[in-house]
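Here's a slice of the assembly, chains where they normally sit.
Residue numbering begins at 1 within each chain, and the chains themselves are lettered A and B in the order written.
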Amino acid sequence: MKPNSNLKTYSLKDMEYYKIYGRTDETQYPLPLFFNGSGIEVNVTGSELWIDIDVDYDMHEPWIFTRLNNSFMSRQMLMSGSYSLCLFRSMSPDTVKNMKFFRELQAMSEDDSCHILIRGFRTDGFFLPVSNKKYKLEFIGDSITSGEGTYGAKEDTDWLAMYMGVSRNYALMVSDALDAEFRLVSQGGWGVLCGWDNDPRHNIPSRYEKICGLAGGKMNESLGASKPYRFESWKPDAIIVNLGTNDASAFNQPEWTNPETGETFKQHKNPDGSFDPDDLNRFKQAVIDFLTMLRRNNPDSHIVWVYGMLGYDLTLAITDAMNSYKNATKDNNVAFLHLPNTTDETVGSHAHPGEKSHARAAKVLTEYLKAYLEA
Amino acid sequence: MKPNSNLKTYSLKDMEYYKIYGRTDETQYPLPLFFNGSGIEVNVTGSELWIDIDVDYDMHEPWIFTRLNNSFMSRQMLMSGSYSLCLFRSMSPDTVKNMKFFRELQAMSEDDSCHILIRGFRTDGFFLPVSNKKYKLEFIGDSITSGEGTYGAKEDTDWLAMYMGVSRNYALMVSDALDAEFRLVSQGGWGVLCGWDNDPRHNIPSRYEKICGLAGGKMNESLGASKPYRFESWKPDAIIVNLGTNDASAFNQPEWTNPETGETFKQHKNPDGSFDPDDLNRFKQAVIDFLTMLRRNNPDSHIVWVYGMLGYDLTLAITDAMNSYKNATKDNNVAFLHLPNTTDETVGSHAHPGEKSHARAAKVLTEYLKAYLEA
């Protein structure tokens, strides 16, 4: 290998031209990529480009993918360490290349050590301004929005970092179709009220107002994860909430016991298979409370609650809560939309929506948002 | 043309083996086909088959389509008169052919003379029993369910009998996919509470309990259209209600005045574009009342209210009514499902869903019903 002696190192601290994707603490150096879909975009000349990163984890290794001129180029596992990854080589030096580097893996609430930090770049070219997208979209969700199942074979049933991703995710497809920047806040197994296993701590609203309430531990705290998120810094045109799937699951799962306190939690079904009214009401209240929180922090964003990619069970409960919220607040800027359920034909690994299911959902959601945004 | 001297005439009165599609008065002879999707199915040997029919209309000529061995064969306009239509000729005489003859055109509330009556068949073969389908489905709707726009060019804007049909209709596609018999009750421009133009007489519930409340005049009365429908004679596994689109339209249309009484009707919007709460409430009450009527007549049928093929505006109103109905009745056998909206790519004539939109909706609805029916 002939090393390129013309490479110069650029620290992110000193760089003027780049765009950050995903919620992060922009005062940090090196810059943390907390979420799936967090990343960095540059326009650059030169024949060669490298990115300097710091990576670590205990159990769940992060994956990344890259896009050159908006075309998928690579997807790989990251090893621990502080090192450089080559993003391209041997290109015509004079043309401007658009390079995007994205974290595939969701924020890992189960691995406090897991992180990707960006130090900067090395290139023999120079950087140019990155253009703004037409819209801003925030996606809030669970394993569906974490892209679980978009990689891996249909028969694979492990819960694995490498099966998750944003590269085949409806959130990315919708954003591409609408020319939108995106931020994702999602966690597999979590719900609005509780997790798939009735764990009431695993609710997204409790973490929503921090930069990355899903990343715990000292390391992440030092990276700014637990700081309050500055909502005024990035105002989404639309917020897509894709939650409820795990809340529905909880009704079919055994009671959860807090290992530390012994406290228990359980959403019940009646003997006839219907939802227990009280338990359903606390789910509805959680929806109402989350809508209230979303609106408080995002006064002008259109909020669309999407649901259905893994079953339609809580449709009427969610809409009931939305109607209650709407009646109480006179907030008409909220909507509900079904996304088509996943089928044998469209399922991916671990019984989660595969790329085809994401594509179908993305089409319906894109059409909806296009009609709304262009109205 | 060499006439086939072996043809024998079979009167429906004397025939043992055939299956009627669509609500009708089965005591009548000749047998009226009131609705789109009304028709007759036979299994027959022989080289040739003709159907003997009586047809008339004032303004809106009926169309029919035929299926040989479940494959689309013909679609044509019917002229007035009492005559025979040849359904096939020159076939291998010994094989059993499955022949279906369907009315394409909806019941025409605006043309009291419009009718198709079946007298019987002529063939050189003999009839065999017709097998039963696995499921029974009832579809209730407006112009979408009347298949308006499934024929005709995108730029065609006439309101025309020939643009309507069941042959490219989601109702037929879903029934085919699920191996189901179907009955359709639909009328273009009508709603749950009122028509697209605020005409409060144009609500489907007011006609639902008759055999064909949509066909008026003395002729239709003599054909049994206004008799009470015997719900116990055909118990649908699922009832698909696709209404609300015209109710949404009424909010944007001028006040309607009854030409006879001077009475007026209007669904209002507030200056900020939101729905007037009182007007929305009477729409919701109409949904609740219709659900109540459906359940009274169909105690065991799954009821799924589908919505969205021409806009999602009343989603929260419909679901609010459904939740109210559910809370009041403890009836858990009702569900709500979005069908994907029609786009530039899928639109047909007269700004209505085209065949592609019907196909997309049919896929989502088929998947839903399959999951329900096979659970």
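In this section, contacts are C-beta pairs under 8 Å (C-beta built on N, C-alpha and C of every residue); 3 or more make two chains touch, one makes a residue touch a chain.
Since this is a predicted model, take the numbers as computed values, not measurements.
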With 2 of the identical chains shown in place, the whole complex in this structure file contains a total number of copies equal to 4
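Everything below uses one rule, namely that only the chains that are shown with their structure count from here on.
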Separation of chain A from chain B, taking each centre as the mean of its C-alpha atoms, in whole Å
44
Considering the complex alone, what residue numbers of chain A touch chain B?
272-274, 308, 312, 315-316, 319-320, 322-323, 326, 332, 335-338, 340-341, 343, 363-364, 367-368, 371
